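Attaching a single structure in structure tokens format; questions to follow.
Shown here: the complex without one of its protein chains, the others still in place.
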Amino acid sequence: MHTYSWLVWTAAALICISVTRNPLYLILFLFVLQIVYLMIAEQGDEAQLFVNPIKFTLFVVFTTAIFNVFTNHFGDTVLFTIPGKIPLLSGVVTLEAFVYGMTNGLILSGMLTTFSILNLALPMRALVHLIPRAFYPIAIITSIAITFAPETRRQLNQVREAQAVRGFRARSVKDWMPLAMPLLIGGLERSIQVAETMTARGFASANDVHIPNIYRLSILGGLLMLIGGWIVSVTSSFQYLTFGLLTLGSVGVMIAFWWIGKQTPRSSYKKERWHISDFFIILFSLLALLPFVWDIPGISRETLYYVPYPRLSVPPFEPITGTLTLGLLAPAIIFLITKTYAKERST
Amino acid sequence: MIHISKLTFRYPASETDVFKNVNLDIEKGEFVLFCGASGIGKSTLLRCMNGLVPHFSGGEILGDIQVAGLNPITASPKVMSRQVGFVFQDPETQFVLDRVEDDIAFSLENAGIPPDEIRDRVNHILALLELSHLRNRTIFSLSGGERQRVAIAAALAFSPSILILDEPTSQLDPQSAEEVLQAVIRIKESLQLTVLLSEHRLDRVLPYADRIIYFKRSDGEVISGSVREILPQMAFSPPVVKLGKQLDWSPLPLSVTEAKSFVSQYHSEHKIAIPSNGKKKHHKPLLKGEHINGGYNGKLVLDDISIEIKAGEILVLIGLNGSGKTTLLRTLVGFQKPKSGQVWLDGREITAGEPAEICRDVGYLPQDPNSLLFAEHVQDELTITLQNHGMRNTNGWTDELMRQLDIYELRGCYPRDLSVGQRQRIALGAILVTRPEVLLLDEPTRGLDPDSKTALEKMLKEWRTQGKAILLVTHDVEMAANLADRVILLQDGRVVSEGDPAYVFTQSNQFAPQMVQLFPDTGWLTVQQTLDGLEKDIL
Partner (left out) sequence: MINLTKEKLLSFLIYLASTALGAISFLYPFFTPGLEQNVPLSQVRAGQAPLVYSLLVALCLLVILFEVQSQAVDAKLIALLGMLVAINAALRFIEVAIPGPSGFSPIFFLIILTGYVFGGRFGFLMGTLTLFASALITGGIGPWLPSQMFTVGWVGMSAPLCVPIVRLVRGEGKFSEILVLMVFGALWGLLYGAIINLWSWPYIAGPSAHFYQPGEGWLEAVKHYSIFYMVTSFVWDLGRSFGNVLLILVAGSATLRALRRFKQRFGFSYQPLEGQTV
């Protein structure tokens, strides 16, 4: 699957999750995300930290609920009261606060699960390739770091053994010196060799490229607009002005980067290919996104906004929205199809 | 193709010239060998050809140099990289990206070459160097020889007309070295390259070289000529050449194959029946391993190995890569616990011992002594070991040891600034300072130039006389021929052959010194033995 389709999917998921506070939709999201996660986790990188997603979600939801219950004292359904004048803690502990906190947890774990899926789905190198061309020195530095980081751990073992050979045992923090210093010095020396290799292969320094002031001005202008947009958003509620300023500002900055990227003569060896499955993923992600950001006649957008205060009530639910949400399952389904197809082919 | 005239160079902050007034001409398509002791200026001169000197190194340079129609001093390494490919010594640090084909494509990407063309070139180069089946592997999963071949492939990405290799095999074992050198010879022919190769291990390349450029010691003089002209003037040459020189064979044979025609002259009935365990000197075994079975990751690496290292004796362990030599050493010292079997030190069982403890009495020099060194001064390296073991420096022992190792003058220097040979001696100091009676050395000849090797041989012989028990793991069969009292040949984790050097070497095809290849069944291992033997024969 193409990197860009994953990005579209992620963006759709994040926007949907952040727009609504209705626990029913959020639980639906989490359900969808868990399925995608479990599908994708089978092909993930072993180097990554693996956390049981369901346990993790429950943990997050519960913790944030507890946190909110003890710090916000509003609502009509009182469970019990904390006496005294302890700052932050004293006050009524209500069911509404619990639900509100739980909602925070659902949103948070939804976002975290989405990112976990992204991490699993995209290999390291694909993410490095996403770095815009204007930043290619950083891309190279990151590439070198990723290449040599695993080696560093192997070097550490080698150093540890070498020091043991002269009778050294690591007993306390101070004893890490004979291990850390050869590692550092070795790394410094090796970097020179890598630099020499790069130079011998014709690596050009970025000093060659001169950036005309106009593009710097564009960046500066963009930044100022962004600052303006921020000021507007916190001092008033002119939503469209905020939105406009923020968008314009971002565009201003991006254009400068895009142009500068075009100046550096670099090409990319690996080109990703688009498949029909990418089309489907993007389509369904956008469909899922639709009811959350657009006012479609006949679909109630009110259901997205739910507040447990002051008195707890059953949250509303719009079935069409719920169905479209299932569109986020697209990657999981595609994955399932390819897996069964591959199995069939091998038998 | 390459014209150098009155070239002089000095490193920044240095008071002496690296070389002075060098004149050199190299024609297109030549295969030129650069020889001479380490640190004498070969590497520097080679780096002048693609502009690394002075652009990368700094320093002052005087004179004229033209390479493929360009002047490297005014053009930059970037421009020169299109004409000159450069391969360095270290297989661990010559790459930028971790996948083979990505690394080869790196320089092409940087130059903005269209992706389709990159694909074609990469495929072509991979095929040329027989790396196509490895294209998706990470470089760290490859062997040293494979990595160097990838480095060569990357150097050839721009289809340069000149290929320069600076000691490309010094960190490799003989199989890998062979692989790499064969690859160089092959691509030279198919790509019509001009090749400049700096090497110590001449035996494999001598037959293919057109010329030798020899850096004479100390006076900075550089002489150049055909192989057979220069060889006799060189301080170090393969045993076959030395023999030929002594016996006035003409034309001077460069390899065993060329020498064989001369050997038939000497109808030697000097065949001695070689007993399997020659003159058995009765020495006390100090370090013993009995029926050791060991391995890791479910693989059995050591299969029922028993080994004895005796006082006053040098035991040499030879075998292919992966035969278990390093694993055996590590098991003896305690870095790996054997699945079964015991290790005894002077009657005491140490099978489950801690390496830091064991290494007080067993000096172990690992393959890469760099990991040992981290102090500010050479003498600190010795005192730190003493401190680690809780021992004290009595009666100037460290000074004496430094004098023995010929590093006393360097005692205040920063160890990592010194040459490979010097650093090895410092590492030896660091492990010998506790006066161990047993010495284990794992591939000590890696990266050493001939001078340092001779010095090492001398020291080992000295320690043998002092009664130390020495186990030497090496690929260098000539050194083994010079030193070994006994030889063990390891294959697939099993002892395949053991005993008198002459016996073991004659048995094995891959590990025979040149004298054994020339005069099998005579028991002669070194040039001196051969000369003596032939003399006796003739008389």
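Read from first to last, the chains carry the letters A and B; within each, the first residue is number 1.
As a working rule, a residue touches a chain if its C-beta (ideal position, glycine included) is under 8 Å from a C-beta of that chain, and two chains touch if they have at least 3 such contacts.
Everything quoted here is computed from the prediction, not taken from an experiment.
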Of A:12, A:33, A:165 or A:253, the residue in touch with the unshown chain: A:253
Full-complex contact with the absent chain, from A:3, A:34, A:77 or A:104: A:104
Of A:62, A:176 or A:341, the residue in touch with the unshown chain: A:176
Interface residues of chain A (partner: the chain not displayed): 14-15, 18-21, 44-45, 47-49, 64, 67-68, 71-72, 74, 87-88, 100-101, 103-104, 107-108, 111-112, 115-116, 118-120, 124, 127-128, 134-135, 137-138, 140-153, 156, 173-174, 176-177, 180-181, 183-185, 187-188, 190-192, 194-195, 198-199, 203, 205-207, 209, 211, 213, 216-217, 219-220, 223-224, 226-227, 230, 233-235, 237, 239, 246, 250, 253, 257, 260, 301-302, 304-305, 307, 309
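Criterion: only the chains that are shown with their structure count from here on.
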In the complex, chain B residues that touch chain A: 50, 52, 55-56, 77-79, 81-82, 85-86, 88, 90, 92-99, 101-102, 105-115, 118-119, 122, 140, 151, 154-155, 157-158, 333, 335, 354-357, 359-360, 364-366, 368-374, 384-385, 388-389, 416, 430-431, 434
Chain A to chain B touching residues, read off their complex: 125, 140, 143-144, 146-147, 150-151, 155, 158-159, 161-169, 178, 181-182, 185-186, 189-190, 193-204, 264-271
